[in-house]
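All protein chains but one are shown at their positions in the complex.
After this line comes chain A, so read on.
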Amino acid sequence: MATQINNKALHTYLLRLADSSLTMGQRLAEWCGHGPYLEEDVALTNVSLDLIGHAQIFYQLAVALSDDSQTADDLAFLRDSHEYRNPIITELPKGDFAYTTLKQYFIDVFSVQLYQALSKSSYEPLSLAAQKALMEVKYHLKRSEAWVERLSLSTDEAKVRMQKALNDLWFYTPELFETDAALNELIEQGVIADLLALKTKWNEQVKTLLQRCQLEIPESGWVATGGLAGEHSEHLGYMLAEMQFLQRAYPGCEW
(Lines give C-alpha, C1' and ligand atoms only; values in the text may rest on other atoms or scores of the structure.)
Protein backbone atom coordinates (compact mmCIF):
# COMPACT_ATOMS: atom_id res chain seq x y z
CA MET A 1 0.00 0.00 0.00
CA ALA A 2 1.48 3.31 -1.07
CA THR A 3 -0.11 5.59 1.50
CA GLN A 4 -0.70 4.96 5.17
CA ILE A 5 -4.39 4.91 6.12
CA ASN A 6 -5.31 7.35 8.86
CA ASN A 7 -6.64 4.87 11.42
CA LYS A 8 -8.22 7.46 13.64
CA ALA A 9 -10.20 8.92 10.76
CA LEU A 10 -11.25 5.47 9.57
CA HIS A 11 -12.27 4.53 13.11
CA THR A 12 -14.49 7.62 13.27
CA TYR A 13 -16.01 6.79 9.91
CA LEU A 14 -16.74 3.20 10.94
CA LEU A 15 -18.49 4.60 14.00
CA ARG A 16 -20.52 6.84 11.72
CA LEU A 17 -21.66 3.82 9.72
CA ALA A 18 -22.38 1.75 12.82
CA ASP A 19 -24.14 4.53 14.72
CA SER A 20 -26.33 5.29 11.70
CA SER A 21 -27.42 1.67 11.36
CA LEU A 22 -27.98 1.24 15.07
CA THR A 23 -30.08 4.38 15.53
CA MET A 24 -32.19 3.54 12.46
CA GLY A 25 -32.63 -0.04 13.65
CA GLN A 26 -33.52 1.09 17.15
CA ARG A 27 -36.21 3.45 15.84
CA LEU A 28 -37.71 0.82 13.55
CA ALA A 29 -37.82 -1.65 16.42
CA GLU A 30 -40.29 0.67 18.13
CA TRP A 31 -42.84 -0.45 15.52
CA CYS A 32 -42.69 -4.05 16.72
CA GLY A 33 -46.20 -5.06 17.73
CA HIS A 34 -47.65 -1.75 16.54
CA GLY A 35 -47.46 -1.94 12.72
CA PRO A 36 -50.39 -1.00 10.46
CA TYR A 37 -50.81 -4.66 9.61
CA LEU A 38 -49.21 -7.90 10.51
CA GLU A 39 -47.21 -8.31 7.31
CA GLU A 40 -45.72 -4.82 7.79
CA ASP A 41 -45.02 -5.52 11.45
CA VAL A 42 -42.89 -8.45 10.31
CA ALA A 43 -41.26 -6.44 7.50
CA LEU A 44 -40.35 -3.47 9.69
CA THR A 45 -38.77 -5.65 12.35
CA ASN A 46 -36.94 -7.57 9.65
CA VAL A 47 -35.33 -4.37 8.37
CA SER A 48 -34.58 -3.33 11.93
CA LEU A 49 -32.89 -6.65 12.56
CA ASP A 50 -30.71 -6.30 9.45
CA LEU A 51 -29.69 -2.78 10.43
CA ILE A 52 -28.69 -3.74 13.95
CA GLY A 53 -26.69 -6.57 12.41
CA HIS A 54 -24.89 -4.08 10.16
CA ALA A 55 -24.17 -1.89 13.18
CA GLN A 56 -22.60 -4.82 14.96
CA ILE A 57 -20.35 -5.59 11.99
CA PHE A 58 -19.18 -1.98 11.66
CA TYR A 59 -18.56 -1.71 15.41
CA GLN A 60 -16.46 -4.87 15.19
CA LEU A 61 -14.40 -3.32 12.40
CA ALA A 62 -13.91 -0.24 14.57
CA VAL A 63 -12.87 -2.44 17.50
CA ALA A 64 -10.32 -4.21 15.29
CA LEU A 65 -8.72 -0.87 14.42
CA SER A 66 -8.50 0.35 17.96
CA ASP A 67 -5.76 -0.17 20.55
CA ASP A 68 -8.04 -0.10 23.58
CA SER A 69 -10.02 -3.07 24.83
CA GLN A 70 -13.51 -1.78 24.01
CA THR A 71 -16.02 -4.24 22.55
CA ALA A 72 -18.78 -3.61 20.02
CA ASP A 73 -21.26 -3.53 22.91
CA ASP A 74 -19.14 -0.97 24.78
CA LEU A 75 -19.26 1.26 21.72
CA ALA A 76 -23.03 0.93 21.44
CA PHE A 77 -23.98 1.07 25.10
CA LEU A 78 -21.32 3.11 26.86
CA ARG A 79 -20.85 6.18 24.69
CA ASP A 80 -22.78 9.38 25.32
CA SER A 81 -24.55 11.30 22.59
CA HIS A 82 -21.62 13.66 21.84
CA GLU A 83 -19.57 10.56 20.95
CA TYR A 84 -22.16 9.26 18.49
CA ARG A 85 -21.31 10.08 14.86
CA ASN A 86 -24.54 9.38 12.97
CA PRO A 87 -26.24 12.09 10.90
CA ILE A 88 -29.23 13.55 12.74
CA ILE A 89 -31.81 12.05 10.36
CA THR A 90 -31.23 8.54 11.72
CA GLU A 91 -32.03 9.53 15.30
CA LEU A 92 -35.29 11.35 14.50
CA PRO A 93 -38.41 9.90 16.16
CA LYS A 94 -40.35 7.20 14.36
CA GLY A 95 -43.30 9.48 13.61
CA ASP A 96 -46.27 8.10 11.69
CA PHE A 97 -46.02 5.41 9.01
CA ALA A 98 -45.55 8.04 6.27
CA TYR A 99 -42.65 9.64 8.13
CA THR A 100 -41.05 6.27 8.91
CA THR A 101 -41.46 5.15 5.30
CA LEU A 102 -40.03 8.26 3.66
CA LYS A 103 -37.13 8.45 6.11
CA GLN A 104 -36.41 4.79 5.44
CA TYR A 105 -36.54 5.38 1.70
CA PHE A 106 -34.05 8.26 1.87
CA ILE A 107 -31.68 6.14 3.94
CA ASP A 108 -32.19 3.05 1.77
CA VAL A 109 -31.27 4.87 -1.44
CA PHE A 110 -28.24 6.29 0.33
CA SER A 111 -27.21 2.92 1.78
CA VAL A 112 -27.47 1.07 -1.54
CA GLN A 113 -25.36 3.68 -3.30
CA LEU A 114 -22.93 3.96 -0.41
CA TYR A 115 -22.37 0.21 0.01
CA GLN A 116 -22.00 -0.21 -3.73
CA ALA A 117 -19.19 2.32 -3.59
CA LEU A 118 -17.71 0.95 -0.35
CA SER A 119 -17.64 -2.54 -1.86
CA LYS A 120 -14.68 -1.19 -3.83
CA SER A 121 -12.92 0.21 -0.76
CA SER A 122 -9.18 -0.31 -0.69
CA TYR A 123 -9.62 -1.35 2.95
CA GLU A 124 -10.64 -4.97 2.54
CA PRO A 125 -12.57 -5.53 5.79
CA LEU A 126 -14.78 -2.56 4.92
CA SER A 127 -15.23 -3.75 1.36
CA LEU A 128 -16.37 -7.20 2.57
CA ALA A 129 -18.75 -5.75 5.14
CA ALA A 130 -20.25 -3.42 2.53
CA GLN A 131 -20.80 -6.30 0.11
CA LYS A 132 -22.72 -8.22 2.75
CA ALA A 133 -24.81 -5.23 3.84
CA LEU A 134 -25.53 -4.30 0.23
CA MET A 135 -27.45 -7.53 -0.41
CA GLU A 136 -29.82 -6.67 2.43
CA VAL A 137 -30.30 -2.94 1.86
CA LYS A 138 -31.31 -3.64 -1.75
CA TYR A 139 -34.36 -5.46 -0.37
CA HIS A 140 -35.04 -2.64 2.07
CA LEU A 141 -35.04 -0.17 -0.81
CA LYS A 142 -37.42 -2.24 -2.89
CA ARG A 143 -39.87 -2.25 -0.01
CA SER A 144 -39.61 1.40 1.03
CA GLU A 145 -39.71 2.66 -2.55
CA ALA A 146 -42.88 0.69 -3.25
CA TRP A 147 -44.48 2.11 -0.11
CA VAL A 148 -43.53 5.72 -0.93
CA GLU A 149 -45.29 5.33 -4.25
CA ARG A 150 -48.24 3.42 -2.81
CA LEU A 151 -48.89 6.02 -0.14
CA SER A 152 -48.31 9.07 -2.35
CA LEU A 153 -50.57 7.97 -5.19
CA SER A 154 -53.56 6.78 -3.22
CA THR A 155 -55.91 8.60 -0.84
CA ASP A 156 -55.91 12.32 -0.04
CA GLU A 157 -55.03 11.63 3.56
CA ALA A 158 -52.03 9.50 2.67
CA LYS A 159 -50.81 12.12 0.22
CA VAL A 160 -51.10 14.90 2.80
CA ARG A 161 -49.17 12.80 5.28
CA MET A 162 -46.44 12.05 2.74
CA GLN A 163 -46.10 15.72 1.79
CA LYS A 164 -45.82 16.66 5.46
CA ALA A 165 -43.19 13.98 5.98
CA LEU A 166 -41.24 15.35 3.03
CA ASN A 167 -41.47 18.90 4.39
CA ASP A 168 -40.20 17.73 7.76
CA LEU A 169 -37.43 15.47 6.50
CA TRP A 170 -35.97 17.00 3.37
CA PHE A 171 -33.42 19.30 4.96
CA TYR A 172 -32.03 16.50 7.08
CA THR A 173 -30.79 14.68 3.97
CA PRO A 174 -27.80 16.85 2.92
CA GLU A 175 -26.05 15.83 6.13
CA LEU A 176 -25.76 12.28 4.82
CA PHE A 177 -23.02 13.51 2.48
CA GLU A 178 -21.14 15.73 4.90
CA THR A 179 -17.39 15.30 5.18
CA ASP A 180 -14.50 16.89 7.06
CA ALA A 181 -10.78 17.15 6.38
CA ALA A 182 -10.05 13.68 7.74
CA LEU A 183 -12.81 12.03 5.69
CA ASN A 184 -11.70 13.87 2.56
CA GLU A 185 -8.27 12.33 3.01
CA LEU A 186 -9.83 8.84 3.19
CA ILE A 187 -11.88 9.60 0.08
CA GLU A 188 -8.75 10.61 -1.79
CA GLN A 189 -7.08 7.37 -0.76
CA GLY A 190 -10.03 5.32 -2.05
CA VAL A 191 -10.74 3.98 1.45
CA ILE A 192 -14.25 5.35 1.63
CA ALA A 193 -16.79 6.45 -0.96
CA ASP A 194 -16.71 9.82 -2.72
CA LEU A 195 -19.64 11.34 -0.87
CA LEU A 196 -19.92 14.35 -3.16
CA ALA A 197 -20.41 12.08 -6.17
CA LEU A 198 -22.97 10.09 -4.19
CA LYS A 199 -24.87 13.27 -3.41
CA THR A 200 -25.48 13.92 -7.09
CA LYS A 201 -26.52 10.31 -7.71
CA TRP A 202 -28.78 10.26 -4.66
CA ASN A 203 -30.52 13.50 -5.65
CA GLU A 204 -31.18 12.24 -9.15
CA GLN A 205 -32.71 8.98 -8.00
CA VAL A 206 -34.76 10.46 -5.16
CA LYS A 207 -36.05 13.44 -7.14
CA THR A 208 -37.22 11.15 -9.94
CA LEU A 209 -39.36 9.17 -7.54
CA LEU A 210 -40.68 12.24 -5.71
CA GLN A 211 -41.72 13.70 -9.04
CA ARG A 212 -43.49 10.52 -10.07
CA CYS A 213 -45.23 10.59 -6.69
CA GLN A 214 -46.30 14.22 -7.23
CA LEU A 215 -44.61 15.34 -4.03
CA GLU A 216 -43.11 18.80 -3.79
CA ILE A 217 -39.70 19.44 -2.32
CA PRO A 218 -39.93 22.29 0.24
CA GLU A 219 -38.17 25.52 -0.57
CA SER A 220 -36.41 26.23 2.67
CA GLY A 221 -35.78 24.92 6.14
CA TRP A 222 -33.06 24.35 8.72
CA VAL A 223 -30.37 22.33 7.04
CA ALA A 224 -29.24 19.71 9.53
CA THR A 225 -25.56 19.41 10.36
CA GLY A 226 -23.33 18.35 13.23
CA GLY A 227 -23.62 14.58 13.64
CA LEU A 228 -20.14 13.91 12.34
CA ALA A 229 -18.74 16.19 15.05
CA GLY A 230 -20.97 14.67 17.74
CA GLU A 231 -23.51 17.49 17.78
CA HIS A 232 -27.00 16.00 17.83
CA SER A 233 -30.68 16.73 18.22
CA GLU A 234 -32.51 16.40 21.54
CA HIS A 235 -33.86 13.03 20.45
CA LEU A 236 -30.62 11.08 20.68
CA GLY A 237 -30.24 11.55 24.43
CA TYR A 238 -33.63 9.96 25.08
CA MET A 239 -32.89 7.13 22.71
CA LEU A 240 -29.60 6.37 24.45
CA ALA A 241 -31.14 6.70 27.91
CA GLU A 242 -33.57 3.95 26.97
CA MET A 243 -31.17 1.81 24.99
CA GLN A 244 -28.29 1.99 27.47
CA PHE A 245 -30.37 1.71 30.66
CA LEU A 246 -29.28 -1.76 31.78
CA GLN A 247 -25.61 -1.30 30.98
CA ARG A 248 -25.60 2.00 32.87
CA ALA A 249 -27.65 0.80 35.86
CA TYR A 250 -25.66 -2.43 36.31
CA PRO A 251 -22.14 -1.65 35.10
CA GLY A 252 -19.70 -4.41 34.27
CA CYS A 253 -22.22 -7.27 34.12
CA GLU A 254 -22.45 -10.11 31.65
CA TRP A 255 -25.83 -10.36 29.95
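Quick note on the criterion: a contact is a pair of C-beta atoms (placed from the backbone, for glycine too) under 8 Å apart; a residue touches a chain by one contact, two chains touch by 3 or more; residues count from 1.
Assume contacts and distances are computed from a predicted model.
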The chain that is not shown, which UniProt protein name from "Ring-1,2-phenylacetyl-CoA epoxidase subunit PaaA", "Tryptophan synthase alpha chain", "Branched-chain amino acid ABC transporter permease" or "Fe-S cluster assembly ATPase SufC" does it carry? "Ring-1,2-phenylacetyl-CoA epoxidase subunit PaaA"
Which residue of A:36, A:93 or A:226 touches the chain not shown here: A:36
Residue in contact with the excluded chain [from A:55, A:109, A:134 or A:198]: A:55
Contacts from chain A to the absent chain lie at residues 22, 26, 29-30, 32-42, 45-46, 48-49, 52-53, 55-56, 59, 72-73, 76-77, 96-97, 149-151, 153-155, 157-158, 161, 242-243, 245-247, 250, 253-255
